[in-house]
Structures are given as C-alpha cells and as structure tokens.
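Missing here: one protein chain of the complex. Every other protein chain is in place.
Now for chain A:
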C-alpha cells in the first residue's frame, strides 16, 4: 500500500494557542483513516491546512509522493483533495444536479447544458451507489441525502482523497449505517478517506486506521482492528475514563411534570409542537430523542415560559404553570440547562459572580438595602465554583474567558443550587470534551437519585440511551413513541426518529 498523503512536522499557531504541533500523518491509498480527538484538539485545523484554507507555520505536505504547497482550496482540488464540511454548503432552492455542477457547469454554447449535468450526476451516483435524484431540490431532501450531494460534489471535481468533517453529527443511526456502506464502496473503488470525529463507536465501525490527536499533538496511530474503545478513549483524553454510565435502579415517584396536548409555534410562526402529551415522574430521567429541528427546542421553551403555549397545559407538581413568565416558572421549581450556553445560559460579558445569580437576582438573600449585596454574591459564587470544580483563576473574570466545559459547569451549578423539582437539560454536553461530559452525566444521575424529575433533550442518541429511564422520540413536532430504555435499541429508536412507528410498549 502506498501513501497518498504524507504530512510531516506540521505546526500552526493561533494567538495564544498552538493548534498543531509537529504533526505527522500518513494516509494510505484505499483506506479510511480517522482523525480522533476532542473538541479543540486540532483535527479540523490540520485538515484545513491540507485543504488549503490555512497555511502551516512549518512542515511539509506530500501528495502521492510529490512535495506540494497547498496555498488555497483550488490547489487542493486540482491535487484531487475534496472536503465535506460539517455545515453543508448547498443552495436550498437549487436541484441536486445544479448544486453539484455549480462553478463547473457544462456548457452548450453560452447556456448551461442541463441534460449533460443530469447525465453526469446520474452516472456518478450509480457508480458509487449513492442513489440520489438529480432533479430533486435540496430543500426537499433529507439531511442524509444532502450529505451525499456534498460527497458527489467533491467526486464531480475529481476528488481522489475525501475529507469528511464530523459527518455523522446530523444523521440518524440508520443514516450513519448507510454512510458507512457508502464510504466502503468509495474505498473499494480506489478512493482514500479521512474522517474527522470524536465518536469512538464510529471509529470502530468505519475505519481501517486511526490517528489520535490531543492538544495539537499526535498521540498515536493505530490499526482499528488491533485496538479497543477503552484504549482509544484513554489516549484521546489522556487519562482513564469510564465509558459506561453507571446508575442504580430508578425509584420512580409521583408525576412532577405533566404536559397535556401542548401546541407551540417556532420563531417563524409555524407550528413546531403539534399536540404533545408527556409525563416526567420524580426519580426518573425522561429522554427526548430526535433529529435536530423536530420541535424539541420549541417544546422545552414552551415549558420554561420562553415561548408561548398556543394550547394545552403544563402542570408542575399539580400546579398549572402554562404561560407563566420565565421567572414565575423558575420560582415554581424548574431548573433549566439551556441548549445554547452562549446565547441563553450566560451573559458572556458578565463576571462569573454576576452570572452565578442570573435568574435569582431578585432573591432576598442577595439583597442589601437598596442594592445587591455583591460581597455575598461573590462568596456565593466562590462556593459554587468550588463545589462544581469550575476551573477559573477567580470569580471576577468574564464568563467569556472560560472554556466550554467550565461555562457549562457554572450553569449547572447555578441551576442545581436552586434545588429545582424538575430539571430540564437541553443538549447539556454539546461541544464538551469527554471529561466534562462525564461530569455532566454524573450530576444528572445524582439529581435523579435525589428524587428529582429530569427531562433530558439530546441529539446524541448514545447519551439518551445511557442516561434515560424512559425515552420519548420526537418527530415533526409529535411524540412518535415512548419506550423503556432497557427494552429498546438503537435500531428501533432510529426508525422512530425517522418518523416510523414502533410497536407500542410502555
């Protein structure tokens, strides 16, 4: 096997960070090579260098044995390197064929030769078994299909080496499986693939070799068949981590949250929650699974008072809290870890101590005369910082200066310290590294074991399956089914996430 890509001694610095440090990477022809690492480890930076989006500070790149200088993406494309970004770059009202030929349109005289474009796309699609319809509009096809269009775009431009950045983040389990098949078929026809991911499962199922990057440095390159998930996790994080969430049997009590026939609109005024009934009882975690954009956020915001309830009821501990103000709902005992910590959860330009009382700023215990008792507030925040192990020089720095994991710890500390009877955690581990994820999971289970009701919304199916006692699957604003977490599997949930019914079993 010969090497198609060799990167030698690559280094790249950004202000204050050494993103890549003396990185060596070899990708062989016809293999699927995974770059594994936590968020911010430097994987994407390295690939952006290979694709010509960044110039390295030092190091050399060889493509098929020839030394090259990739100064911009056009050079990369001409060398046969194609990249599928995490966020697709497609024109929604255009057809699949139009998107694929965009910028390289076949011409007949002065006009676009649409027939040839469609024929080309069909041929490519057949060759690699991608099964896309060239005439369909992007806005009408599923995310999984859109991803295939992105892959086709690179193939149309003659890519021999494909880079895929976190390709599974937006897919259902079934679509992930199909992607695996597609990648294998691409490889069997001589393509080479570099896959960026932080998900261990996919490394094991999809790759031939894996290179682990931590803090900008290559830790190791291994054959997938000769390693285990545990070993990979340890190398990725730099210490032993437990991959399994351990939890005791749930001691389920009375219903804490009851949602009846709830309907709500999204920000465009279109109905996003279409009549939802659910119940969360004390001592259990109810997980809401679903592909992004199926009404999960709108549901949570309707419960927490951030979004208006059009019809239906929200009942907390027997008390109707429908359409109360966010403050009243917080005061009735709802804690909420929002899905977007920068937009919702924190005022980034506020200090940590100011953030630590967001939502309880009117609480009597922080009052002194006419003003706020900032001395007490700072003491309070120091306690939270200590108890929840927020890594920060002091409580006076701005929330902006903390890492994502520490920001999330501060939010969790603040919400849990109010002792809510219902905790809503919306994508609580998004963008966090393995260590912080472990911490968040432990805290959620702790709350459950204390007899609190926990409503967990997550796009990560593994997280839902590991933590939940019961799982409700949302599709198109409705709950497709509620299943017992012990009695279900990824396959069944995947069908429901795509809108299919499961046999009802509660």
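Here, a residue touches a chain if its C-beta (ideal position, glycine included) is under 8 Å from a C-beta of that chain, and two chains touch if they have at least 3 such contacts; residues count from 1.
Please note the rule applied: contacts and distances are computed from a predicted model.
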{"item": "Identity of the absent chain, which is to be given by its UniProt protein name, from \"Catalase-related peroxidase\", \"Predicted metal-dependent hydrolase, TIM-barrel fold\", \"Simple sugar transport system permease protein\" or \"Redoxin family protein\"", "value": "\"Simple sugar transport system permease protein\""}
{"item": "Per the touch definition above, residue among A:268, A:343 or A:486 touching the missing chain", "value": "A:343"}
{"item": "Of A:20, A:330 or A:468, the residue in touch with the unshown chain", "value": "A:330"}
{"item": "Per the touch definition above, residue among A:354, A:433 or A:492 touching the missing chain", "value": "A:354"}
{"item": "Contact with the hidden chain (one of A:223, A:362, A:391 or A:450)", "value": "A:362"}
{"item": "Residues in chain A touching the chain absent from view", "value": "13, 15-16, 18, 21, 304, 306, 325-328, 330-331, 336, 338, 343-350, 354, 358-359, 361-362, 367, 370-372, 374-375, 378, 396"}
